[in-house]
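Removed from the display is one protein chain of the complex; every other protein chain stays in position.
On to chain A.
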Amino acid sequence: MAEKIFITGNEAAVRGAVDAGAKIMFGYPITPATEILEGWIAQTVTDKSLQYLQTEDEIAAGFGVLGAVLGGAKAFTASAGIGHVLLQDPVAMAENMRLPFVGIMMQRGGPSTGTVNFSQQEVNLAIHGGNGDSFRIVYSASNVEEMYSLVIKAFSAAWKYRFPTFVLGDGYLGKMKATVELKKLLKPVESKPILSESGAPTWLRNCFSSEEELNTLLNNHITDWEKNKNKIVESESFHTNDARYLVIAHGLVASATKETVLKMRHERIRIGLFRPITLNPFDGEALRTVARGAKHIFIVESAYGQLGTIAKAELAGHNIKAKISQISKPAEGFTPEEILKEIKKHNA
């Protein structure tokens, strides 16, 4: 029987990493992700098979992860904001060399130091933060239990598909407490050393001397991405069957929107929610399916159109007739009532 415990989002992330078979964490304190580092270190006190290193900066943390991964251990880091910016150096290397990398990013307000608790402004950074073509798997967790399950999923995806993988949360999600049902994997994905230890040596590089060589490598990445993206995409459609009004939202804003939807349904307004669970790759097919019946689509996010840009690109050119409105509050949260008010402003 699955175990149920009452924990915070940050604790759920730690439990997810433990249950996914992670063996080592590298990290640098930053609000609001610090509790993940603290929580992991607490685990290492009782479980001697687990290790950690509190590094001198996020860059060292990210490269430490890559070193451990090359040695065959499941490793990860957690950060936020500007720390997430610094991590793009090692993540670019992971993307080039197809090294499994897991980062749990608890978004905070930006740009710059911004605020310490909440935003949805690290979507672009997680997806497009490298100097390549954005082959990164990006999950967005909308509640504490999902923080646990998506962290497990992130390890599986990173090791199975070999694309760097992020789980996005935020400070409110990290600090809120809820009951989580722990569903341990029967068989977590295996991790093997990538650098050889016997036999013919492996020589690995991310620098190439000809355009053709690098292009060949990237074409392999593209083939793998295109082949697997439909297996990776995930989304939730909530009360969308007959929805004339459709909200697109992710993370904690999507959780607030669920309450809005239920309230409006009580008023017999036909409204639904489309919630991407993976922001990259994106479940465009599912979105278009629910968008076809809608007459008005609202994209609601705590950023200036980061989700909006993705969603609009997925809807474009598919004969979707709905009017699309963007409701943005960069670095500020939404209550269900606010979302309801915003939608009603548009005559719903």
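Everything that follows uses one rule, which is that a residue touches a chain if its C-beta (ideal position, glycine included) is under 8 Å from a C-beta of that chain, and two chains touch if they have at least 3 such contacts; residues count from 1.
Rule of thumb we're sticking to: contacts and distances are computed from a predicted model.
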### Task
Consult the UniProt record of the chain that does not appear here and report its protein name from "Oligopeptide transport system permease protein OppC", "ABC transporter substrate-binding protein", "2-oxoglutarate synthase" or "Aspartate carbamoyltransferase".
"2-oxoglutarate synthase"
### Summary
From A:Thr113, A:Thr179, A:Thr202 or A:Thr335, the answer for touching the chain not displayed is A:Thr202
### Summary
Full-complex touch with the removed chain, picking from A:Ala20, A:Ala75 or A:Ala154, is A:Ala75
### Summary
Hidden partner sits against chain A at residues 23-24, 26, 51, 53, 55-57, 59-60, 63-68, 70-73, 75, 89-90, 92-93, 193, 195-198, 201-207
